[in-house]
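On to chain A.
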Amino acid sequence: MDVSISLVIFLALAAMAIISSLMVVVGRNLFNAAMFLGAYLLVIAGFYFLLSAELVGIMQVFVYVGGVVVVLLFGIMLTSQMINVRLVSALQQRVLTLVVVAALVGLLVSIFSKTSFYYISSAEAPRDSISLIGKLFMTDYVLPFEVISVLLLAALIGAVIIAREEGRQ
Partner candidate 1 sequence: MDYPIITMIVFWPLVGALLLQLIPRDKVNIIRWSTLLITLIGLAMGLPLLSGFKVGQTAMQFAEKAPWIPGIGISYHVGLDGISLPLFMLGLLLVVVTVLASWSIKERVREYFSLLLFLEVGMLGVFAALDFVLFYIFWELVLIPMYFIIGIWGGRNRSYAAVKFFIYTLAGSALMLVGILAIYFTSGLYTFDIVKLMEVGYNHQLATFVFLTFFIGFAVKVPMWPVHTWLPDAYVQAPTGGSIIMAGILSKMGTYAFIRVIIQVLPGEFTRFAPYIAVLAVISIVYAALTAIAQSDLKKLVAYSSVSHLGYIMLGIAAFTQVSLNGAVLQMVNHGLITGMLFLLVGYIYERTQTNEISELGGLSVKIPILGGMFVFAALASLGLPGLSGFVGEILILLGSYSTYGLYTIIAVFGLALTAFYLIRANQYAIFGVPPATMGEFRDVNGREFISILPLILLIVAVGVYPKPFLQYIDPAVNIVLQMIRG
Partner candidate 2 sequence: MNYYLALIVLLPVLSFITLLIFGKRMGEKSSYVSIAAVLAGFALSIKALLYVMDGGHAKIAFTWLSIGNFDVTFGLLLDELTAVMLVVVTLVSALVQIFSIGYMHGDKRIGWFFASLSMFTASMLLLVLSPNFIQMYIAWEGVGLFSYLLIGFWFEKKSASDAAKKAFLVTRVGDLGFVIGLILLYVTAGTLDMDKVFAMQFAPVVAGTISILIFFGAIGKSAQFPLHVWLPDAMEGPTPVSALIHAATMVAAGVFLVARAYPLFEQSPAAMQFVAVIGTITAFMAATIALTITDIKRVLAYSTVSQLGYMMMGLGVGAYAAGMFHLFTHAFFKALLFLSAGSVIHAVHSQEIFDMGGLGRKMKITAITFTIGGLALAGFPFLSGFWSKDEILLGAYQSGHMAIFWIGLLTALLTAFYIFRVVFIVFLGKPRGHHSEHVQESPAVMSVPLIIFGALALSAGLIGSPLTGNAFQSFLTGGHGAEHHPDYMVMGLSGAVALLGIFAAWLRYGTRLLPANIISKDNLIYKLLVNKYYVDEFYYKYLVKPTHAIAQFAYTFDQRVIDGIVNGVAWITVRFGIGLKRIQTGYVQGYALYMLVGLIILIIWSCRVLGLQ
């Protein structure tokens, strides 16, 4: 029985994700697009919880919704007028892109359906993933952990230097 409930939740979340992402892509108003992006990210966080990946879900909410969307909003305000921005290019361009993307998606889906993934029976009880992730960070993934911190630092400085107003010769 619980299977059907999670299925319903999955479908609901999936529908919301698709709608919000479409709205971002098609939306006329840039600000609305930003809002729908935030909604989309929340839906994805929901999925993470559904997939019992609590830490990733929380991180998603913090990092993405809190950080990235806000930064993007700043970007919008600093650079361009909000409304009726010419969104999409010529018809011929659009048709071509749609065809190509559809082909890609179709291709991927057909591949997924063909490949038989080796299922581990879901019967195994999900242990709390947070402590596991913490341990992994400090053991197997310590090098990437350090590298990612350096990367973030570099990006931070880089962004500041690039976008700096005065002082450039």
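For anyone wondering why these and not others, all candidates are chains of the complex that A comes from, given by their letters.
Annotations
The rule is short, and it goes like this: a residue touches a chain if its C-beta (ideal position, glycine included) is under 8 Å from a C-beta of that chain, and two chains touch if they have at least 3 such contacts; residues count from 1.
Worth saying up front: this structure is predicted, and the values here are computed from it rather than measured.
All listed chains 1 or 2 share the complex with chain A, though the touching one is 2. Against candidate 2, in their complex, chain A makes its touches with residues 89, 93, 96-97, 100-101, 103-104, 107-108, 111, 114-115.
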